[in-house]
Structure formats: C-alpha cells, structure tokens
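I have placed the structure first, in the form of structure tokens, so that the comments after it can refer back to it.
Removed: one protein chain of the complex. Kept in place: all other protein chains.
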Amino acid sequence: MIQKFIETRAFSKLLCEPLQTEDFVIQPVEFVSPTKWHLAHTSWFFEVFILTKHKKDYQLYNKDFPFLFNSYYETKGERVMRANRGNMSRPTVGDIFQYRTHVTKAMKELLETSKDKELLDLVHIGIHHEKQHQELLLMDIKYCFGHNPLFPVYNPDFDEKTNEDFEQKWFRVKEGLYKIGHDTNEFSYDNESGAHKVFLENFEISNRLVTNGEFLEFIENDGYKDPLLWHADAWDWIQNEKIEHPLYWQKTKEGWEEYHLTGLEYLDPSHVLSHISYYEAFAFAQWKGCRLPTESEWEIAQEQFSWGKRWEWTESAYLPYPNYQKASGALGEYNGKFMVNQKVLRGGSALTSNKHTRKTYRNFFHPHMRWQQSGLRLAK
Amino acid sequence: MIQKFIETRAFSKLLCEPLQTEDFVIQPVEFVSPTKWHLAHTSWFFEVFILTKHKKDYQLYNKDFPFLFNSYYETKGERVMRANRGNMSRPTVGDIFQYRTHVTKAMKELLETSKDKELLDLVHIGIHHEKQHQELLLMDIKYCFGHNPLFPVYNPDFDEKTNEDFEQKWFRVKEGLYKIGHDTNEFSYDNESGAHKVFLENFEISNRLVTNGEFLEFIENDGYKDPLLWHADAWDWIQNEKIEHPLYWQKTKEGWEEYHLTGLEYLDPSHVLSHISYYEAFAFAQWKGCRLPTESEWEIAQEQFSWGKRWEWTESAYLPYPNYQKASGALGEYNGKFMVNQKVLRGGSALTSNKHTRKTYRNFFHPHMRWQQSGLRLAK
Amino acid sequence: MIQKFIETRAFSKLLCEPLQTEDFVIQPVEFVSPTKWHLAHTSWFFEVFILTKHKKDYQLYNKDFPFLFNSYYETKGERVMRANRGNMSRPTVGDIFQYRTHVTKAMKELLETSKDKELLDLVHIGIHHEKQHQELLLMDIKYCFGHNPLFPVYNPDFDEKTNEDFEQKWFRVKEGLYKIGHDTNEFSYDNESGAHKVFLENFEISNRLVTNGEFLEFIENDGYKDPLLWHADAWDWIQNEKIEHPLYWQKTKEGWEEYHLTGLEYLDPSHVLSHISYYEAFAFAQWKGCRLPTESEWEIAQEQFSWGKRWEWTESAYLPYPNYQKASGALGEYNGKFMVNQKVLRGGSALTSNKHTRKTYRNFFHPHMRWQQSGLRLAK
Partner (left out) sequence: MIQKFIETRAFSKLLCEPLQTEDFVIQPVEFVSPTKWHLAHTSWFFEVFILTKHKKDYQLYNKDFPFLFNSYYETKGERVMRANRGNMSRPTVGDIFQYRTHVTKAMKELLETSKDKELLDLVHIGIHHEKQHQELLLMDIKYCFGHNPLFPVYNPDFDEKTNEDFEQKWFRVKEGLYKIGHDTNEFSYDNESGAHKVFLENFEISNRLVTNGEFLEFIENDGYKDPLLWHADAWDWIQNEKIEHPLYWQKTKEGWEEYHLTGLEYLDPSHVLSHISYYEAFAFAQWKGCRLPTESEWEIAQEQFSWGKRWEWTESAYLPYPNYQKASGALGEYNGKFMVNQKVLRGGSALTSNKHTRKTYRNFFHPHMRWQQSGLRLAK
C-alpha cells in the first residue's frame, strides 16, 4: 500500500516534467483546472480526509489551503469558485511542490504505523482520486496547448494515436438475463458496486472503434447540417458554439490537422476518432443507421473486443444502480451527486492512468463535453 | 373520428373562455407560449402535416403562418425564434380564431370523404398533439397569472386541489422479470411502444403522493440548505435561481400561500404537492431516506394505487426503449429528439386533457422544470 | 391650463385609435414599453405627484397600481422590473382606460378649484411628461410593428417621410462668445435652464439633414466594415449585434425596403435618414471628412436652417449646464440622473408631440440607441 501510494504521488510529478512554470497556472475555461491546482488538490484530499483525522497532532501545512484547494465538497467549507482557480498566481508552483512533499511525508509516517481498515480504505480512495486527477491533468494540459496559437508540444514521446483499421465485424449477444456491476474484492467506486441482473434484448456490437476516416465521411456528407440526426439540445449546442468538427481538428489551407500531445499533425484517417461529445457520437451513429450500446450491453460484450483506447460513449444515462447508497458525510459527495444530466462512458483512454479502469468502471460526463479522450463504438 | 376531432378542437376553445384578449398574447419566459400561439400552432399542425398533403387544392390560410407557428420542426423550414412568440401582437386573437375555423372546416371536409389509413393515423397524432397543447395552454396560463402581481383568477370552478391524506402504506413488488411498454391497438406515441422485458429488484412504493404538509416539514428542516441532499447541478440551480419553495408558493406576513387557477389561497397542508422540479423531488426523497421509483417500477406497480392527479417524477432518464426507431421525416422530430437530458414523469395531472394519458404514457421534462403540475411518490 | 391638460390627455387616447387590443400589451425588448403601460404610467404620474398630495381625500384608484406603473423613481418605492412590463396581461386595456378617466376627472376637479403656483408647476411637468410619453408610445409601436414579420400598418395617414433634396450649403458661424440655454418664462426642463456663455471656434454647419441616398453610398462603400471610421465601443456593438444598416431598413431580393408607420415601402433615397445610432452618425460624418455639431453650435446656428424633422445627434455628451441643481425629492430623478453615458440630440421629429420641443430642448439617448427617430446634420 505504501508502495502504491508513493508510486502514485511520484507519477503526478513525472507528468509535470515536460512543463514550464507558466503551464501550471492557466485556466482557459471553467471546466479546465490549472496543473498546480491538481497537484495541490490531490494533496488536500489526503490532508483533509485522512491526516487531520487519523494523524496525531497533524498541523495543516497552511491554513488557507483548504479554502484554496477544495474542489466541490460543499460540506468541507467555503472554497474558491471554480472559475477563479486560474486567477491565482500564488501559491507558486514551488510552494505547491513543497506542500506535496509535506503531505507525502506525513502520509508515509502514518502508513508506516497504522493498519486501521477504515484508514486504508480512505487511502485507497485517495490514491484512486489522484489517478483520476492525473487523467484530468493531461486532459487539461492538452486543452491549454491545443488552444494556444503556438500549439506547443507536451511530450514528443507521449503518443495517443492508435489504429483500428482492421475489418469491422459485429459480435452478437443473445437476449437474456445478465449480471453487471462490480462484485470482486478489488477496489471499486461506490457507483459501480451493487452487481445486479439486467435483461438484454438481442444485440450486435462492433469489434472496433470508429476512425477519423469514417467521421470525416460524416462531415463531408453534411452530417453537422442535418437536424434530423441530432437531439434538440445538441442542435442548439452546435448552432450556438458553431461546432463543425471534433475538438482538436482544424481545417487549414493544407487540409485537416489534429492536435495531439505530440504536437499539431495532419489528420490520419486510419487513427481512432477522439474528443467528440455524446451529441456527435449519437448523430454519427444515427447517420450510420446504428446506435450506441448501453452500458449493460458494453459490459456484457466487452470480452469480445479489446478496449481501453478511448472512453466510449454509451446511450446510458449516469444513474444509480439498484440499492445504491451514497457514502455518509463528505465522501458521499464523491459520485452520487453527479447522477443527473450525464452520460456513461466505458473503457478507458490513452490518457488514463495505469490501473485506473476496469470493465465495470463507470466514467461520466455531460453530453456536450469532449475534452476527455472520448470515441465511440457502434451497436445495433 | 370526426367526432373526436371536433370535440378536441372545441375543447381548446372552451379553455379560452375565461380569458381576456390581453391574456392570449404574453410570454413571460421563453418556455411559456402565448395562448394564441397554441391555438394557431395546433391548427398549423393539421394544415402542414395533413391538409397540404391530403386535401386536394388546399390553399394555405396565410402564407406567413407556417413561419409564425412552426414550433421546432427544423425540417419544416424557418420559424420564429421561440423567445419571440410573445413579441407579436399580430395576427390578432380574432384572426387566429378565423384560422382555426378555416382549418377545422377543411379537416371536416377531408375526414368526411377519406378513410385512408395513413391519413387517419396522422389525424390521431394531430388530435393527441392538440390535447398535449391543451395541457400546455393551462400550464402557461397558470404561469402568466401566477406571476402577475394581481394574481388573477382563471376560473373559480377549475379546482386543481386534491387531498391524499389517508395513511401511508407501502406496496411491495417482488424481484423478477416484468414487461413494460405499450402493446395494445389503442393509440400511443412512438416513445412508449416496443413493449419489452425488464428485470426489477424487490421494491416498495407508496400508496399516496407527497402532500404540501410533508414538504413544508422539509423546508422547515432546512432541506433547501443542506448540500448533501442535492445533486451538484441542482445545488447550482437553487443557488443561482434563489429557489426556496415550490413554484407557486409564497411566504407573506400571514403565512404560506399558493396560487391556483382559482386564485391565491392559503396553503393547505393536506393537499397534494404540486409544481416541483425533479431536483426538489429527489432532495425530498433523499431527506426521507427513500428514493423515487423508476418508470419501470411505476408501471408495474401502478395498478396498486390511484394515479392521474399529479405528474410523478421518476428516477428514470428519458431514453429510447430497446429497438426504438424514430419515425421518418418531420414527424420523426416529435419525440425522439428530446431523448437526452430529460427525466420521465408518469401519471397525469389535473391539467391533463381527457384521455391524454395512460399507464404506459411517458411524459418528460428537463429536471429543473416545474411549471407542469408535477408531484412525487416515494419508493424504497 | 385645464384646456392644455385635457387636450394632452385626449391626444394620448387618439394615438391609440388605430390599435387592436393585442397591440397594447407587448414588449419585444426591454427598452420598449407596452402601450398600456404608457397610458397607465402617465396617469400614475399625476396621481402620485399631484393628486395624493394636493387633492383632499383623494383615494388611489387601485393600491397595486403605484407598484405596477412607477417607471424609475427609486424614491417612490418598489416597482415592477422594466423588463417585466410586457409580462402582465392584467390590468386589461379596458381597466387602464378607466384608470385614465378616473385620474383625468380628479385632476379636472382639482384644477377647477386650485390655482396654487406649486401645483400648476407640477401640472406643467405632468403635461410635458405625458407629451414625452406620446413620442415614446409612437416609437414603441413602430418598434413592435417594424419587428413583426407581418409589418402591420399603424396608420396609413401618419406620414413620417420627408424630403430634403435641395442643394447642400454650409452656414458659417464666426468664433466668439455666445449664450445658450433657456431663459424665457415659457416652460422648460431643468436640464436646459441656466443660460450661460460658451466660446465657439469658427465652424460651418449644413443647411440640410443627411438623406437615405447619402447613407446608402456609405453602406455601398463598406462604411460598416472599416474600423477606422468607428469608435472602439461602436465597433464592438456592430460586431456583436451584426449591425449593417439603419434600424428599419432591410434588403430583400427586390432591393432595399424601409418600414414606416404607414407600412413597408421601398427605400426612397431622397428621404431624410432615420433611426440611426450616434455611432452610425459619427462614422458617417467621419467618412465624409466632416463631424457632428456640438449642441452649442447647433443652438447658435439653428436659426439658419429649418429643423424638427429628425432628432439630430450632436457630438456633445449629456452633461449638466453650469450651476445645474437637481430638483429636490423624487422629481430630482427626472433628468439629472441620466447625465452620464448619453449623447445630446437636438431638434425634434415627426413623432414628437406638438409643442414638445424648442431650440433649447435637450433630448438624450445612449449612443447605440436608434428606436427614436434620429438623423444627422453635418458640421465642419
């Protein structure tokens, strides 16, 4: 456990190595957080949920930090408005790395002495929370760099691109009662627990993800201009935001280009499609005469195909499983309070941290969001 | 069929009898439409989907009306922006009643001569469409009057209030495979067709709706102030909109009052709760240690209790049933394009038109909406 | 005085004769008020500033009306938010005409018995206030009809169009000390009193107003596309609002058209330009290598030319004259509180009520406003 904790803490730092000090600070839109905020907030989580309760005589590193680095825990007191995270140049990046060191050290001391079950459960959550923020950190850096007119390279070795240009096949699943949800002893979040039966109709699911080339065809066939393909809310969104292509695509005189963490490159039609909203995934499926799988279908069928390259939008709304109970107290805010207006994504992506996904993992975003590395798989 | 058609048309007119000319015109918020718009739009529906196609030599009553009275059919051409419906004093109320007469007459002529199946199906939809707008018309009138500082009476005889002050009991349903969805020959919308099996866990559902008195307790126990009871999106909503009570309640020096179509009255704790959002329904259930039923649970259990007094929020997102296919062409926009970001309500309400609901009927609204007459029933 | 009062009251009613009931109700944008609001508000002014103070035992016609029909007098208590004036279908138009009759009658009784100087001064203000609202009423009706897709005719006999197609000449005024401001015994507003000396440089001013034809040339020479012609705030405004021509112009397949109170007509290049903002007036003058006159220049030069056909934008900001003192109490809110961010217009227009302008009259609007009948005269 200590090992896992230390590795996770170290990996966050590793992700920051390609960055300049300036890159840690900015917040170009409200849903993106500054890198230094992620670094501080993941430390705050250990400090406020574990150290202040379980470590004798623990002193807060800085009495202002809980206010600065609380994310959304209403029950944990006042906090800086989300939109203001990028307005603070202080504490500096250096200050925050010191804060991390302080917290890591205190946690190590604590973990060396206590084997308390409740404590270890919280540490598990803290580690997974940090892994989650590692993915967010990469998403946010990509957003910052991908919207900078200079299109800086994050890391020339961080290759997110992936091919799925083998022939499309359809796996058939027969109708029947199936069981989904997490039921092993491994770590899982509360939202995926409560394994339960579901009845599924006959369905077919594709063996591969949709590619850039296929989506290009959709664009060239005026997919973004046919209202019959889109939800009403989606149509409003593409009109208001002038959406005409996936997030990191741009059309220049030389043709289509796509921004990656390795820099700006010509769009490769054989690569797997990335960074689309649920709305776009749905419209594409509609245009293909197919649909998106539900999360139950995906979970039942997932052994048939390889996954983990893109977060795959499903048709399922993010809802509590039967008999779901929110954890009591502040940690109850972790998952349950987002169970409305969001869609489930399954799988994982090239930005996802090691071991931070599994077949029962339920990721979720509002349907217009696309700064996560999302793609789609067709079903029918 | 002609009879049904004529009755429906006549009933729309009847609903307007208590109104002054001025009342037909206003649109205090975007989601409310002027009464005269409803009257014209329901006629436009018959004109554009039926008369122009099925009636020989039919001439549009007025070539500008399709532009003025299209609601959201992107495929039916340009239209007045929804928010501008209340900015048009012309055509006058008189003009619109003439338009109605013109359309009704032409439809009668058509129905007397043709028994074409496709035509009759469209007429059915047109009739049900108009019934739907009859409920919207009442919702909108109530909104207009309930937000006018003078709180005008719509109709002293239109009593929406209802008691459910009998003892609460819990009906138990055993886990198992059940079948839901519409499968008779009666009229239904496409969104409820496709009867299919669902697996339900054991659950219990209340024999009665929540009352004003119960909700008052929630308020007095600071239910609106405890973030742990609310979804994240809900908490933002109640902060931004300063929500502290159901839509038509107000607290004065003399105590709580509620606006009804019969006028402003003291709040009666024994009456059934009305005009709450899904967010409020969820928070109340959370506070009670219960939850909302899913739409499947509701449909399976509904024979056990009486319903139809309030639209009952369910925990279910409004999603397509398995094998759902949008109708082709413009009518495909009727239901399918709303199947994201909305919640299902079941039952019916005091504002619902005669025969415009059934046990499989799926009503839907965005979760913050509450100008429909919505209430809630607990499950666990 | 009684005569003047009665005539003014009657004229407001006369202006409403061409209207349908529906036309009295709507408020398509915040700065436009419903006709029925103008009718009620001008009565409220007499009621609250005169009758309640000077008429023995006067009873308010309706205790809610002061709340409903106060415009902006913060000191006169709470009021309906400006943007909500069009959301109220009640009181009806009939109710408001009764209110007017009640107030007119009470005022007549009062004026027949009292000759109190302070009272008569207030009545004067009340009469001029109503004349001001008569112009606003016409501006607002024009806005409602001119934005209705049906472009209804207000009154086929109400001709606002006017030619100034005689040859342009420049009147020269020599530099020197001049006196401006009101100094007779006639009625004037507080903002024009305080006659005072100003030093003017040599200047020239045009004998005529700019015509549609001249402005068309500006458009055709891409005047709306050259940032060097525009103020920074103006450039933002034309970008955000997509401004490309004067308010009531539209370009159709058949060419330019202009809406008048007599209906939609082809644009006549020889007619005087109307309904432009200060920003457009300034850009046009810039493009011509000229400028707008200051209000002092206009006042000194006005005997040289005929005026009163259009409100003429000046380069002057609306500021207090030397030694200006706000009236005490609520009437102090009449003019003084608007003396920032607005520009002075001089002259009068085809919508201005009889005797409601004079050479010292200072009209004022924010620089982007153009629903008043504004034009421009060049200076250099």
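Every chain is named by a letter (A, B and C) in the order it is written, and numbering of its residues begins at 1.
Everything that follows uses one rule, which is that a residue touches a chain if its C-beta (ideal position, glycine included) is under 8 Å from a C-beta of that chain, and two chains touch if they have at least 3 such contacts.
Everything numeric here is computed off the predicted structure, so don't read it as measured data.
When the full complex is examined, the chain removed from view is found to touch A, C. The residue touching the chain not shown here, chosen from C:T52, C:T75 or C:N221, is C:T75. When the omitted chain is restored, the residue from C:A234, C:L247, C:I276 or C:A301 that touches it is C:A234.
From the options C:D57, C:E112, C:E201 or C:E254, the residue with contact to the unseen chain in the full assembly is C:E201.
Hidden from this view is one chain, which touches chain A at 20-28, 36, 64, 67-68, 80, 84, 86-93, 144-145, 147-150, 152. In the full complex, chain C contacts the hidden chain through residues 72, 74-75, 177, 196-199, 201, 227-228, 230-235, 278-279, 282, 315-317, 319-320, 322-323, 326, 332-333, 337-341, 343, 367.
Keep in mind that, in the parts below, only the chains that are shown with their structure count from here on.
One inter-chain figure worth recording: chain B and chain C are separated by 44 Å, centre to centre, where each centre is the mean of the chain's CA atoms.
A straight line joining the Cα centres of chain A and chain C is 57 Å long. Annotation for chain B: no residues touch two or more other chains.
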